[in-house]
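I have placed the structure first, in the form of structure tokens, so that the comments after it can refer back to it.
A single protein chain has been omitted; all remaining protein chains appear in their positions.
Moving on to chain A:
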Amino acid sequence: MPDLGKYAFEVTAAYAGSFALLGAIVFASWSRSRKARRDLAAAEGRRRNG
């Protein structure tokens, strides 16, 4: 870990906040995609089975 000196809080907060936001958009996109794929597969299954 590099010595961040007197700005350690600012640098850590900037990285933590950015990673949290990037993680949130990646997770939201992935989970919404999974749900849409599952729901569509179920709807197409119902359609095939009449």
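We take it that contacts are C-beta pairs under 8 Å (C-beta built on N, C-alpha and C of every residue); 3 or more make two chains touch, one makes a residue touch a chain; residues count from 1.
Assume contacts and distances are computed from a predicted model.
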When one chain of this assembly is omitted, its UniProt record names it as which of these: "Vacuolar-type H+-ATPase subunit F/Vma7", "Heme exporter protein C", "V-type ATP synthase subunit D" or "Indolepyruvate oxidoreductase subunit beta family protein"?
"Heme exporter protein C"
Sites on chain A contacted by the missing partner chain, in the whole complex
2-8, 10-11, 13-15, 17-18, 21-22, 24-26, 28-30, 32-33, 36-37, 39-40, 43-44, 46-47
